[in-house]
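Below is one structure, written out as structure tokens, with a few remarks after it.
For this view, one protein chain was removed and the others were kept in their places.
So, subunit A:
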Amino acid sequence: MNDRWLLISLSLLVFCLFCLSLVAGRNPLPIWQAANEALTDRSSVFALILTEIRLPRALIALFAGATLGLAGAAMQGLLRNPLASPDLIGSSSGAALCAVIVLYFGWQSVSLALLPLSAMLGSLVATALVFALAGRDASITTLILAGVAVNAFATSAMSLLLNLAPSPYAMRELVLWTMGDITDRSMDDFWLMLPFTLIGWSLLLGVGRQLNALTLGEETANSLGVRPNWIRWRIFIAIAFAVGATVATTGMIGFIGLVVPHLLRPLVHYEPARLLPASALGGAAMLLAADIGVRLIPTEAALKVGVLTALVGAPFFLYLILRSRKEQL
């Protein structure tokens, strides 16, 4: 399949899943009626469900999924490592820790933007820390170990905050949030996330060719006119913006950044530049599908979307490790 057809098919898939996400639920929404009513009488029940519940949820899933897929592809290209992804190398947990700190102390009441801003800072610090620990041409093992160390620190700090949470209610809030969830989000949440996400994405525009050149290693890429330090920081900052904003809105949703680029890589002939747009669409499709899934799977308490992606993603991660071990033999 050539690239254009792949991108067209993925776009169609995303569009269908987006529409389905507006309709799907324990009680399906009559979408035409709801849309008509939303345009004429905004106070009707169907219109309210569509514009206040389903639409923000679908939009957040669309943008958050695309961010995670894109960030995974960019990170894997930058580190030339198929096991790099924002959740494995600490970007997500760093963001989550800083966001939890803000939530714990109730600082979000000072300014709503404080939550995404702190998450971005956390994401940047954690990513840079993993990079500093692992070094430039880090092997898979070193990178994963550095990621494990930073993730462990972030998780234990979060556990401490949960442990010290002032009330069981606050603790429940924090726990649910670290699971990764996009229910009960409003358009305000989406509007808050959007600008930072778009800044992050725009920073990734045009890095594809440099990522292609990095296929030959940093020094050869440098001889081709790529500045490795510059590209590295550009991607770290882009991921900090986009993943930080996403984590601040949805909590930690794991494995999309790992799984999606992996599945799509053979379809773009392993070219990092071509993988970026495909992974963004693939990530959006996966999160939209997972979010539809949690609504349709009959469980007593509502299933969190981050739990579902982790349940699917963790075995996939194991499979990747086994495969890379086999390749080393």
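The working rule: a contact is a pair of C-beta atoms (placed from the backbone, for glycine too) under 8 Å apart; a residue touches a chain by one contact, two chains touch by 3 or more; residues count from 1.
Basically, contacts and distances are computed from a predicted model.
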item	value
Missing subunit (named according to UniProt) among the choices "Iron complex transport system ATP-binding protein", "Transcriptional regulator", "NADH-quinone oxidoreductase subunit M" or "Acyl carrier protein"	"Iron complex transport system ATP-binding protein"
Given A:Ser44, A:Thr155 or A:Asn222, the one touching the chain that is not displayed	A:Asn222
Residue, one of A:Arg42, A:Arg172, A:His269 or A:Arg323, that touches the chain absent here	A:His269
Hidden partner chain, touching residue among A:Ala58, A:Ile182, A:Ala213 or A:Ala278	A:Ala213
In subunit A, positions touching the absent partner	80, 206, 209, 212-217, 219-220, 222-227, 265, 269-272
